[in-house]
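The complex appears here without one of its protein chains, the remainder shown in place.
What follows is chain A.
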Amino acid sequence: MNRFDYIRAGSVAEAVAAHAAGAAYLASGTNLLDLMKGDVTRPERLVDISRIFGLDAIETLPDGGTRIGALVRNATLAHDPAFAKAYPAVAEALLSGASAQLRNAATTAGNILQRTRCQYFYDTASACNKRQPGAGCDAIGGVTRTHAVLGWSEHCIATHPSDFCVPLAGFDAVVEIEGPAGRREIPLESFHRLPGDAPERETELAPGDLVVAVRLPPEAKAFAAHSRYLKVRERTSYAFALVSAAVGLTFAGDRIGQARIALGGVALKPWRARAAEALLAGAIPSPELFARAADAALQGASPSGDNAAKIDLARRIVVRALTLAQAGTPARIPALPASPFGA
């Protein structure tokens, strides 16, 4: 671990002012400190935002939406009864991620800014365009069972690991940012970037930008009665998603009103499936319809290596999540959240 400066910011303004080239914001450090210990990132300065007052509130906004402070812990948010009732798929996604200990520490902003779990990004002896632009991508042709099947490029085939971001993308969350250029907002769906030819640029944040909150719009609550997050993983808990899906439906009589679908584990960003949503809107639900929606969601998917099974799996999980959402949101989050074994 390199030597670094440590500055504890007392306010957002102080934090932004303390940021400089080579600096990183530190909240709980559940990802950043691991990366530093592994020499994957070597920030010269840590600006600790964890003690900034007022960033840890969950607020209901006048328009009925919800504003989640950057420092709200994942566990706090998931266990907030009003939040879990209004956004059950978001709560379920949060509880399906990491371990209880990590969820108790990890923050809202930290979660959306977590780095990929691509093994070649973590292995500093491997070439990685994210770590070192232009170095190449050793993942290509390597161990790729978990890598991207959508939106990847010849420069990077990594995936975004967050569960939380999947329903956030699906339900039109907005990221609030304070930075050197003042305050601005970015829809979560376009917050993360696909790799293209610049995989080192992972988000639309500019240097010094600080995420201060994530906002869910009031419209997202309309899906609360038919909303699920489902995640396929290789052990029952404490595993990243091979693929996951967040789904919300509204109904008008026997027809679907609106649909929201986003996929996780398939791309370098949470993958909003708008074509599938359009296909579902106004249609009468049926297994065939759900299968067509799943095909639409995976339109353009292609293996980036030894991971063709993920495409098939992603289709299947869309169908299952739609089926479960149609049946209705469970009264309580299952004991095994987002699991096929959660019932």
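Following the convention adopted for this analysis, a contact is a pair of C-beta atoms (placed from the backbone, for glycine too) under 8 Å apart; a residue touches a chain by one contact, two chains touch by 3 or more; residues count from 1.
In this section, contacts and distances are computed from a predicted model.
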Absent chain per UniProt: "TerD family protein", "Xanthine dehydrogenase YagR molybdenum-binding subunit", "Sodium:proton antiporter" or "YciI family protein"? "Xanthine dehydrogenase YagR molybdenum-binding subunit"
Taking the entire complex into account, which one of A:Thr41, A:Ser126, A:Thr203 or A:Gln326 touches the absent chain? A:Ser126
Could you tell which one of A:Gly22, A:Gly54 or A:Gly141 touches the chain left off the display? A:Gly141
Which of these, A:Thr41, A:Thr203, A:Ser237 or A:Gln258, touches the one chain of the complex that we don't see? A:Ser237
Out of A:Ala9, A:Ile52, A:Cys156 or A:Ile317, which touches the unshown chain? A:Ile317
Residue by residue, what part of chain A touches the chain that was omitted? 1-3, 37-39, 117, 119-120, 122-123, 125-126, 138, 141-143, 145, 232-240, 242, 309, 312-313, 316-317, 319-320, 336, 339-341, 343
